[in-house]
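Here the complex is missing one protein chain, while the rest keep their positions.
And then chain A:
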Amino acid sequence: MLYGYMLCMSCKHNSNSTMVLQDTANWPATFGLGRPATQAEIAKLDIDVRPDGKGLPPGAGDAITGKTIYMAKCAACHGTGAEPMDVKLPGPALMNDSAGADRNKLKTIGNYWPYATTIFDYVRRTMPYNAPGTLTDNEVYSLTAYILHASNIITAQTVMNAASLPKVTMPAKKLFVPDNRHAGPEVR
């Protein structure tokens, strides 16, 4: 015993292997703790949205509606887009007009975010910063449309909804690669 660990002496602790922390040999099939989750309580918390569109709710919005909401609820922190580059905003600038051009300038949604669905998921779960979770699904669709349009990714008329949003291709997506580091001496 070392600091409460149960060490399995028969297994070799080689590189990146995991030490066995518990002896589960005599465990029952279930400990009988916890309770089944109801569909209603799952639905209440299950707000995530995946790139394939799973989780997107009914509703729709467009950039024109989104601009009005943005100016009222977002611009105070994220700027109107008209500020000079050296003005420090409370939140990051979200848009610039160099979609996909040069990610080294200023990382924005248009030039760095690989999936459009992430905008909806993130804005709905935590924005506005001073009143998280207060936007309606239609407002979130509209804001998503406005940000995408202001980043030159969709037209002003394109309606964002559960069908159209997952189809938006973000310019930066092609740049993303999974981590290729692995256990061993090589610096990567």
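Simple rule for what comes next: contacts are C-beta pairs under 8 Å (C-beta built on N, C-alpha and C of every residue); 3 or more make two chains touch, one makes a residue touch a chain; residues count from 1.
Everything that follows uses one rule, which is that contacts and distances are computed from a predicted model.
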| item | value |
| --- | --- |
| Chain not displayed: protein name in its UniProt record ("3-isopropylmalate dehydratase large subunit", "Sulfane dehydrogenase subunit SoxC", "KipI family sensor histidine kinase inhibitor" or "ABC transporter ATP-binding protein") | "Sulfane dehydrogenase subunit SoxC" |
| Missing-partner contacts on chain A, residue numbers | 2-5, 13, 15-19, 21-22, 24, 27, 30-31, 33-37, 41-42, 45-52, 103-104, 107, 109, 112-115, 117-118, 121-122, 125-126, 129, 132-133, 172, 175-181, 183-188 |
